[in-house]
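Every protein chain except one is present and positioned as in the full complex.
Then we have chain A:
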Amino acid sequence: MTAEPRDAAEEAGGRVIGLFLDPPMAIARVGASPEPLEAYRWALDENPHRGVQTRVVPAPTLVAEPVDVLGQGPMRLRVETPGHVTFKDAEGRVKPVAPFFELWARVQRPSGRIEPQPVTAAFLARHGSGLDALQFTVVAANRKAQARTKRAADAAIARIVFRADDYARHMLEAVSPHTEGEVPLVRPDAPLPLGHVQTFAPAPGTPSPATRLDQVRLRFTPGKGDSFGPPEASQAVASPLAPGDFVPHVTEYGRIHQMTRPENRILSSDSPWLGYSFGADDSPKWPTPMDSYDGARIDPGHSWGLIDDTCDLVIEARVAIAGQLLTAQARAFAGPPDFAPDRRPMYSIRDELEDRELPPAPLDPDTTPAEILDLFRRIFETASLVNLDQRRHWALSGNAWMHGARNKDDPQWDEGLAPRLGPASMRREDAPYADLTPDYTPGQGATLAPRSNGSERLPYTTVVQQVHARMADSPVLAAFLSRRPDRVRDLVRPPFGWVAELPAHPGLTPPAAVPVGRHHAAGHEPAPRGPLRFRDPRTLADTSYDMRMPPFMRHSMGVPLSVTRRQYDLLMAYLDKLESDPAWRAQAAGLPEEDA
């Protein structure tokens, strides 16, 4: 956030009515390097030889440097834009992503207008306070073991409190809460390092309106991404099977690996987390998937007692101004690195949050085309790194199991179903869904795994990349959506209906129809077609994998993925307009307005 520079008289006026941290939520990403990753932005690459696609470009980076020339004491920040972003350091360690949080105040001017102001030492002084009265509280926790054992003494929690002018590095050293006699997973004498937080001394000189290096900023640097365990968690035989498969308790066939560094074997051996088993007593457990810990893959699924140094945390800033306590909160999550930084998810955390929280996106000729284009660009970006051949094989094999097919390789086991669920999926027999893929892969028959050898690459993966690269281009996408709206409607997997759109009992009546044509221009009569229905998560048909888009990919809780309801509704509404309203098509084609 940047604030417009204002004259001193204006800045002096007004009352502070609240504080906030920007961003309200940020993702930190682990890495063992002591150097944080340089900042980068997404930008559009229009190089004619590479095609239109997203790339990452270096962005203004805040570099911490000691205030004192001797390198002691507080740190301050300077702005530097690097020539390259280098994701690993010279020793091959991943650089962590360590987000900053800016502290802002909401100030009401005498005119009544409310505007954001950066919180600085000078700002606080103007309002009768100071950095030494601004307090930060950071609580970070890793509750992964606790979530399984249901024991608070298996949580790892760090809580630190400091003043904004205490520029030291505050280590988030987590321990397990426990009562007398209880065994803590993380002992107080061997805390779990969840990273650190830090504030910075104001930079000298006149603050730049664009960078405001005098503003209060807190930075969270996550842990290294290490695993920690009890002394028992040293080395073991790894299951040689594929993910999701379980190996009987015959362990001599796998490779033997160390699972923790010796210095990280600091957890208690006497916590029930070591030896926990999801299969114990045959009762179902939450969280799911239940086998999501080291040790689960080899019968009887005993946990090695490992946790990591990731966490999620809440930052709170508190200051009293004019007799009122003002607070601001923000969250951070420590996750894995984004290993493909220029490839964005088509279904992001933001999409999920918006789908849950916001009303339907408005249909607007000025914004909708860009939103849909951005969606298709993100679809390409995700699709470009998917091994669709593997996905297809995995999903269709699963279908055969779910439907009790005697022979999963039999191309006819799903005869009569549309879309097809067996080896005929995405082949010519899968009409009307399959169209381009059979064109591009004429030598592939109806098989689960493609016929492929060292020469042939991944035939389905190749096609999806080729087809979706085009859809990332504005004129190609606009023309395709205008020309083939029914094809897109058929091809995009509908999301599940809302509760009110589902039948009271599954199977008796179908879920509500997708309202195709709701946004048609006046007077346009749509061609008759079978109704598209929202899906119902309770039915086998709607939780089987088929080639509808996104093909064979997995959604939350292991069902076939769709785009969000909000994305889907906007796409369907846009198709209505493109099909029925020449003005929308003219705009999509970039024709002059007077021609429309």
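Going forward, a residue touches a chain if its C-beta (ideal position, glycine included) is under 8 Å from a C-beta of that chain, and two chains touch if they have at least 3 such contacts; residues count from 1.
In this section, contacts and distances are computed from a predicted model.
Asks: Match the chain absent from this complex view to the correct UniProt protein name in "Iminophenyl-pyruvate dimer synthase domain-containing protein", "Acyl carrier protein", "Thiamine ABC transporter substrate binding subunit" or "NADH-quinone oxidoreductase subunit J".
Replies: "Iminophenyl-pyruvate dimer synthase domain-containing protein"
Asks: Which listed residue (A:46, A:68, A:132 or A:270) would be found touching the missing chain in the intact complex?
Replies: Only one of A:46, A:68, A:132 or A:270 touches the chain omitted from view, namely A:46.
Asks: From the listed residues A:109, A:163, A:187 or A:285, report the one that touches the chain absent from this view.
Replies: A:285
Asks: For the chain that's not shown, point to the residue among A:120, A:382 or A:544 touching it.
Replies: Considering the complete complex, A:382 is the one touching the chain left out.
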